[in-house]
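I have a structure I would like to understand better, so I am pasting it below and will then ask my questions one at a time.
Now for subunit A:
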Amino acid sequence: MARIGNAKQLAEYRKQVKASKPESRKAIAVCAGTGCKAFGSFELFEAFREALARHELDRQWDLRATGCHGFCERGPLVLFFPDGMLYQRVKSSDVDEIVQTTLKQGKVVDRLLYTDPQSGDAYIKERDIPFYKHQRRLVLEQNGQIDPCSIDDYIALGGYSALAKALAMGPHRVLDEVERAHLRGRGGAGFPAGRKWKTCRGTESDKRYIICNADEGDPGAFMDRSVLEGNPHSVLEGMIIGAFAIGADEGWVYVRQEYPLAIERLELALEAARAKGLLGEDILGSGFAFDVHINRGGGAFVCGEESALIASLEGRRGVPRRRPPYPAVAGLHGKPTNINNVETWANVPLIVGKGADWFRSIGTEGSKGTKIFSLVGKVNNTGLVEVPMGMPLRQIVEDIGGGIPGGKRFKAVQTGGPSGGCLPADKLDVAVDFDSLTAEGSMMGSGGMIVMDEDTCMVDVARYFVGFLKFESCGNCTSCRDGLERMHELLTDITEGRGTDETIALLEDLAATVKATSLCALGTTAVNPVQSTLKYFRDEYEAHVRDKRCPARVCKALISYTIDNDACTGCTLCAKRCPQDAISGQKKGPHTIDQDKCIKCGICRDVCTYDAVRVE
Partner candidate 1 sequence: MERRFKINDIDVKARAGEHLLDVARRYGFEIPSLCHHEALPPIGACRICLVEVAWGGRRELCTSCNFEVIEGMQVTTDTPAVQHHRAMNLELLLARAPGSARLRELAAQYGVRRTRFGPPATSPLPNCILCELCVRACEQLGNHALTMVGRGDKKRIGLAFNSPSEQCTGCASCASVCPTECIPVKDTAAGRTIWGQTHPLVLCKVCGAPVMTERQRAKAIAKKGLPEEYYDFCESCKQSTASKRFASIVW
Partner candidate 2 sequence: MARRGRLVIKPDRCTGCRTCELACAFVHSTGGLLGLSRIRIREAGAGPEGDRHLQMTCLQCIEAACVKVCPVDALVRNEDTGAIEVSERCIGCGLCAVVCPFGHMHFDRMLGRPIKCDLCGGAPTCAAFCPHGALEVR
């Protein structure tokens, strides 16, 4: 691996790499994202490799283990290039048939195609599938196309050309371009990246740092994980461009320890970029030097907050401090430091490569570009979606997400991670961008989007988030540490049937203080789930405290399990599985549940094949 000495050599090298690939550009991309890997995509990849070798097809087909394709619900996914055919839920045992039928005869294996569960339509090409059709994949575009362990794959698709362009533009034009693109930070607050960069550059100092915040802590969000795992070079290229523009010579990626694959891929990417002369001394012969280190996070949600992240990088407890001074002025080791998250950095090569005007043409007035969401929960098509800013929430949930499974009713969608809010059905037409979501009492956050159906109890959800945040609070501020603990107690009282109207009143009062008086965003936004559910689902709270009833039948203290005599066939399965021996009855006779013994674990309902267990 020789160093690439300048922009011209980079272009030549790209030509060489392309020439080494099969001329037909035929490729099989097996998704090796975390979701598909859990479904066995590694074994599948090995099966393909073996089969291609056996049938001597390995020179015609370029086999790649790629990053996450996004449609995790249907993994493992296999995508065929150049025509873009997608097979879903592929097993190793399908490989022989795929080779025989698809690779050799060019025919489709129908049963591996995605079939819409509602319409029954089968789709051959990925881009026609409703899940993909409404998306605009820019950051994620290459995720399904390249082997994230291969810098050559990235370069072949134009990788590092934006860096070469930036080096030619000079730092100030790059800064202007990023500012003009109006790129807002994808980590949650939505602060304009260009302004942050300029502040950092403008602060007099002998040393500046840049940091990639990959401490994706929002439960229910995994877009940063997928970008790092699927296309680490795009993040790295963004960072190098940023460092050049800002005048930094050292950078850090602060990545969650829970993402081992992302760390591994990133390490490989760093090594490869160094070997190619794209990182380190004299990058592409420009004289600009910059290197990146990886720091594994210790496991603290609050370290997503930039001053806490810096504390953590300095080997301290991840406790936020009051800003200003902002990190762009006084950050890591007191030096000007620019922090952006993974998705923000990954947007940078696109902006520099295609220009600010192109970027500004996507999205809304206040929010430009696309945003990646992890669409999860009670939705048919779970996975990662990337859409232009401003798309109505309804389109994401219904068209891309394919609606709610099992014919259930939609209840709410929670955006913005644990500090976001829950929006009800009549807010589904809100445009998904930074400002519209905030106006409705939720927020963009880093892009978690959790769909809830009629079986989700909103009080339980609020309690879940507050429970998460009291655990994740750094514990500095009285309002956040004690306030959240007390809010959690009050919510527990409500879900366990001890609540009264005064409990709700105190909860609201306390929430106002937590929001108004906590130091960092963790505390000031922690009450969003409570305030938004109180605003939109107050009737559910009232049902809990006044009628001692959980409308969604989730809160254990307020429900009981019974067996419907008419439906019960006396198969005895529930009685066998009941951990408390609370179920009795004769074989082939109706069974009953002893309410004193029942712990409401719900196993009887899970195992009953006759749907005879009722929850009241």
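Criterion applied: all candidates are chains of the complex that A comes from, given by their letters.
Note that a contact is a pair of C-beta atoms (placed from the backbone, for glycine too) under 8 Å apart; a residue touches a chain by one contact, two chains touch by 3 or more; residues count from 1.
If you're wondering where the values come from, they're calculated on a predicted model, not measured in any experiment.
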All of 1 or 2 sit in the complex with subunit A; the one touching it is 1
Show which residues of subunit A lie in contact with candidate 1 when the two form their complex.
300, 302, 317, 319, 321-322, 324-325, 470-479, 481-486, 489, 506, 509-510, 512-513, 516-519
